[in-house]
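These notes are about the structure you will find just below.
As you look at this complex, bear in mind that one protein chain is not there, while each of the others sits in place.
We just call them A, B and C in the order they show up, numbering each chain from 1.
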C-alpha cells in the first residue's frame, strides 16, 4: 500500500491530491497506466511534457520499481519565484 | 577669483583640498600648468591617467576657458561602491 | 539557509540578518519577487510545495550553487500558500567577496526557482486561477547556465 500524491495542475485535472493505492503495481509506468485507465484526462495530463515523478521523495523514471515504496508523487512542470 | 578643489589622491599629493586663485588664468590647461609649476608632484599627479576636471560643476576639457568660472575641480580616477 | 513559509515575511529584516557579522563579505546581491496586483479580490496567487521534498531539493541546489560560484553564503525565503498582491513571494540572497559572483549566483538561483524548483504556482485573475508553467523566457534564462 502506498500514498499517491498529485501536485499543481495534475491535482485539479484528477479532482484529488492524495490517494491510497493498494496493491501498488510493480513499476512507475504501470502505476501511471492504472491511474490513466480510470481517468483519460489524468492520463493525458500525466503524459504531458515535463511531468516528473518521485518515489519516497527521490526523483525517478518510468521503469523504476515500486517495491517497498510508500509514497509516489507526480509533479507537473515546476514554477516558483 | 575662483576656488580650486582637489579630490582624493590629488589632495593628498598637494597637501591641500581647496584654494583661492586670483587672478585665474585664461584656460584650464594654463591653470593646470600654474599649479604644477609650484609643485612638481602635483603636476605629475594632475597629468596622470584618468584625471578629469569640472568647471562650476560641469565636466570640462583642457582648452576650456575659465572666463567667469567660480569653481574648478580636479578629480582623480573615481571609485565608489 | 532555506525557509518556506505560509506567513508573510519581511525581506528587509531577512536582508539585514543576512548581512550581519560578515567580516569577509564585500558583496551581497539579492532579489525580491513581489506578487503583482490582479485587480481581482482575494489572493493574487497561490504556491504549492511538496513538503520535505521541496525544501531538500532547493537546499541541494543552493548548496551546489554556493560551491560553483565560490559563495560565502546563500539563502532563499519562499512563500507558499495564498499570497496577496504587493507581498513578497521570494527572497534570494547571495554573499561573496566580490560582486560578480554574488550577482551571477543570485540570478542563477532565481532562474532555477522559476523553472526547476518543486513549486507550483497558480495566478488568480478576473477569470479565475491559472497554473503557471515556465515561460519561453524562463527556459531561455535557465539554459544560459548549461
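Convention: a contact is a pair of C-beta atoms (placed from the backbone, for glycine too) under 8 Å apart; a residue touches a chain by one contact, two chains touch by 3 or more.
Since this is a predicted model, take the numbers as computed values, not measurements.
Q: Missing chain touches which shown chains?
A: When the full complex is considered, the omitted chain touches B, C.
Q: Mind pulling the subunit B residues that touch the left-out chain?
A: 5, 7-9, 12, 50, 54, 57, 73, 75-81
Q: Just the residue numbers, please: which parts of subunit C touch the chain that's not shown?
A: Spelled out for subunit C, the touching residues are 10-16, 19-34, 36-37, 85-86, 88, 97-100, 102-103, 106-107, 110, 114, 137, 141.
Operating definition for what follows: only the chains that are shown with their structure count from here on.
Q: Most C-beta contact pairs, which chains?
A: A-C
Q: Please compute the C-alpha centroid of subunit B, do the same for subunit C, then give the distance between them in whole Å.
A: 49
Q: For subunit A and subunit C, let me know how many angstrom lie between their CA-based centres, rounded off.
A: 26
Q: Send over the residues of subunit B in touch with two or more other chains.
A: none
Q: Considering subunit C alone, which of its residues make contact with at least two other chains?
A: Not one residue of subunit C touches more than one other chain, so the list is empty.
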